[in-house]
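The structure is given below, and queries will be raised subsequently.
Some chains omitted; the rest stay in position.
As written, the chain order gives the labels A and B, with residue 1 at the start of each chain.
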């Protein structure tokens, strides 16, 4: 109810702040018998971790995941899986000066007003470090869905500022290109321009936003509930719950509003093997809230990171106008590190709906 | 779990198909002591109902709401409120010919595959008639929030196809203009062009999508939960659960990705009365998932209605390719009727988070 759990059947509860103690999650409702190891999970965490390239924050966090329950002899048992990464001990002095300051477009002000208190060390609970727990939980979902159903999750950076690749959409033919560069954009040339642009912003002490495209392939027909828990609505919520996300669209999205129904409707057709599919896919793989077997694709808009080195004006807890010069080491652009987070949230959502569909519709 | 309930504390469960029986909802978790009457609720329902103008479907449905529980001597009692509108008796003959057909971009195919059956009369559970129950529940939430906290909900049509008003955003100075025309667009001239365009499409038997802007004013600071149940994520889910919605953005949204952090950050400042606020509002009134006291605004993208009169190709249940000519009477553009639905879902979401915040943070 306090919103630290995602999912109805595959339930991921995250905990932890950025400094002191640990960040982690409890995954409840995971089917028994899935082979899973710490190293498999670590692989995705390493794609999210800071300091992985010259365009991410130089902060060094190890993000080493431990599994403390729910796995026995290398397999899930059906019991809750607790995983966590210990935090480095806080160096309060680094944050002491931010203790009484409300940084612009951060959660400092809203936390303080909501709770009457806040953990000011490294943003406390509002730290993006929380997302490592999502990536860990998502790794289990991805493993299960890939092995059991062949479902695949892909995400890549489509746009940074005004730099954008041409829509390769679900036709993405060489997914291995995504991981071939540090911005995680499958178009090498565009990737290079993005990287150069981010480097400039880094030097200027500024930041930039962007768009991540998410793809889900081989989704079985029937996932999603028809009214409030449409698969598109739950994917949307999953993405909008990621820090810095300001927009979500599925299939034709905001562009689709300009089309006529006769253009936008996806005609059904039967292929040579007798399988019914659609000729076009403006629906983005979801119709009436339910997956129709076509590829699911969606876009996620990330605002520019709030933490910048440039001087800004703001107020302190007493309401006095002050100048703020951030000195922490942060990302000029979160997009490359957000790619595995988008994949993880997509996987958790699909996993949850896979279990939900099974319960009702194969009773 | 089957997704017919929205909300954690203010819980709206809808039921009903388009023909036979009734469509309605149970509102559980509504505080006692709210004065509410059927006529107040009916007012919003009349803004949603079909046949209200020459640009909506000419179908006549009365949508007359009855309250059957939870209200005593004109006030809510804290018990579940059941409200419903009886359906006209089905004329199966109208739909008989659609019984075995999968209409393009409708839910026929996905329902059939998911449930192994479907109620083919007037789209059954997938009918947009379900949304009347949301509007009824939303009317109660709006009443409570307005009287208790002064919160106001506004929505209007910002775009139809390529016809778009200039962004008046939260600066909307004459909200009464929204209801002054049948498209519910506060710019009279743009409204006129939208109406003309829809009339052309109506004659052609085609349809068009659009964008609705939603505004929430006077939201207290502190609503929303910081991790998965961010206020922005729950508003997004609420909107994406409305039939035909393909996109959602809050504050700067997809445009915001092009800005630098130094431009996009909303500087805090203290006004003359000592109240802390922000100079700009690219955040859209939500920071770190929590309302910051500024106006909340968001955009919702609606695809063109799937039901058109133009001939289309599709398949039937046996997978045979067929031609489909729809003859039902449907809306060329759902936008004007969707305005009260957007308001209702926004109100239900805010109501739920108001109750959630109270439980934890004023313990």
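Basically, contacts are C-beta pairs under 8 Å (C-beta built on N, C-alpha and C of every residue); 3 or more make two chains touch, one makes a residue touch a chain.
Since we're looking at a predicted model, the values are computed, not measured.
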Per this structure file, total copies of the shared sequence (2 shown): 4
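Here is the rule we go by: only the chains that are shown with their structure count from here on.
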Intercentroid distance (Cα basis), subunit B paired with subunit A, Å: 26
Residue ranges of subunit B in contact with subunit A within the complex: 1-6, 8-9, 14, 102, 104-107, 109-111, 113-116, 125-126, 130, 159-162, 201, 206-211, 221-222, 224-230, 232-234, 236-238, 240-241, 243, 245-254, 256-270, 274, 276, 278, 282-284, 287-292, 299, 301-308, 310, 312-315, 319-321, 356-357, 359-361
